[in-house]
Structure formats: C-alpha cells, structure tokens
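Only one protein chain is missing; all other protein chains are in place.
Presenting chain A:
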Amino acid sequence: MFALSFMRHAFVAGTLIAILCGVIGVFVVARQMSFMTHTLSEIGFAGGSFAVFAGWSTLHGMMLFTILSSVLVGRLSVKESRREAVISAVSALFIGLGILFLSLSSQSASSATGILFGSVVGISAAEVNQLVILSVLILGILVILYRALKFTSFDRVGAQVSSINETAISIIFLLVLAVSVSVTAQIVGSLLIFILLTLPAASAKYFTTGVAKMIGLAILFALLGTWVGLYLSYITNWPVSFFHRND
C-alpha cells in the first residue's frame, strides 16, 4: 500500500497526529477538559466553514477561530462551576455559525463533509510538511513546559501554592490545544478529534501510575487505532474515518 504516494502521506500524517494526540490527551484527561476539547472541535468546524466562505485554507480558518475562542472560553469559565454551562452555550453558537458560513458559500455539501470527517488520504506533500512543522512546534512547547504542565494537571491545588504561575500555564495549554485541534481536524475531521484526543489517554490512565508511561501508552493506543484504520480502509476501500470511529 505504500507504493501509492497518497497512502504514504496519509501514513506520515496519521502517525504524527497520533503522537500529538497521545501526548496532549494525557493532559486533557487529567485537567478534565474533554468537554472543552469537543467544543474546540466544533469551533474548528465553524472556522473551517468560515474559511470555505472566505476562500482561505481551512487550517487558517480553524486556527483563527479556535485560538480566539479558547482564550475567550478560558476567560469566561474561570470558575469551574460555570464551565459546563459556558461551554454548552459557546458550542451551540459555533455550530450555528458553521452552518451559516457553509450556506453562505456556494459549495456546501462536499466542503462540509471535508471539514467534519477530514481527508487523510487526500493530503498533499505540502500539507504534510505544514503538519510536521506545527507538530514539532507543539511537542517542543510541551517538552519545555512538561514539569509545570504535569504539576498543574495532576495536582492543581498543590501547584497553586508552589512557585508555578498556574494561570499562565493554563492559557498556554489552551492555545496549544487549539492549534492541535485545528491541525488534527485537517486529517481526521472535526467530529473525530475529540475521540483521538481523549480515548487513548483515558484508557492509558488505567494501565500505569506514571505520567511518562501514560503518555507512551496513549501514543501506542492512538497509533494502533490510526494504523489499523488506514490499513482496513486500504483493503476495503471504505472511508478511513469509519474505522477511526470504531477502533
């Protein structure tokens, strides 16, 4: 299957995204931000639709929307008790906006499918390069902030009374999450990011007691899901997303 260049691209992109999601997912799960991630992917959908409407690349539209809104949601939901309500309201608003932009642009149906389900086998060499650069950047930030991120994620109360600036770390993590969601959405689609970002990490939590091992396992689970999905899609000719969602 690697004789086909689009399958090679798909394999490289899928592998990178699985690694990215495995690493970030562990912190998403520990910070109980699964719901927030889901909302970000819906916001990404609105951003993607806006890009189609405005004639931009979908990645740029998604990044603009997710970055702006992650800061906004982060600010609105400082109090944990209000977080769920705020996120629901923001979700509804952005799904509405997404549909609005799609109906305003002329090419709705196929674009909508592309944004919602991604197109792992339709990815070009240039897009793979872009993906590599963004992934390396994000992983680099996570490595540098690893200690502070680990403390604030796994013991927020303790981190608050330590020397760490917890608010700054939260905001940086939200931004990293926003960019990751946008990047991943190109490949697996807005509907599925949420699963790739939470399921491997949530499963890894039950198999080990260390953060590094948890990250390793989450990457392994995400890679298995992605590779098996790609392979099954290749041999059956069914859409890759179908296997992603059922892996």
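Going forward, a residue touches a chain if its C-beta (ideal position, glycine included) is under 8 Å from a C-beta of that chain, and two chains touch if they have at least 3 such contacts; residues count from 1.
Keep this in mind: contacts and distances are computed from a predicted model.
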{"item": "Among \"L-cystine transport system permease protein YecS\", \"Zinc iron ABC transporter ATP-binding component\", \"Heme exporter protein C\" or \"Class E sortase\", UniProt-listed name of the chain not shown", "value": "\"Zinc iron ABC transporter ATP-binding component\""}
{"item": "Given A:S57, A:T113, A:Q130 or A:T208, the one touching the chain that is not displayed", "value": "A:T208"}
{"item": "Sole contact to the chain not displayed, among A:A3, A:V157 or A:I235", "value": "A:V157"}
{"item": "Touch criterion as defined above, residue of A:L102, A:A148 or A:V181 at the omitted chain", "value": "A:A148"}
{"item": "Absent chain, residues of chain A that touch it", "value": "143-144, 146-148, 150-151, 154-155, 157-164, 205-206, 208-212, 214"}
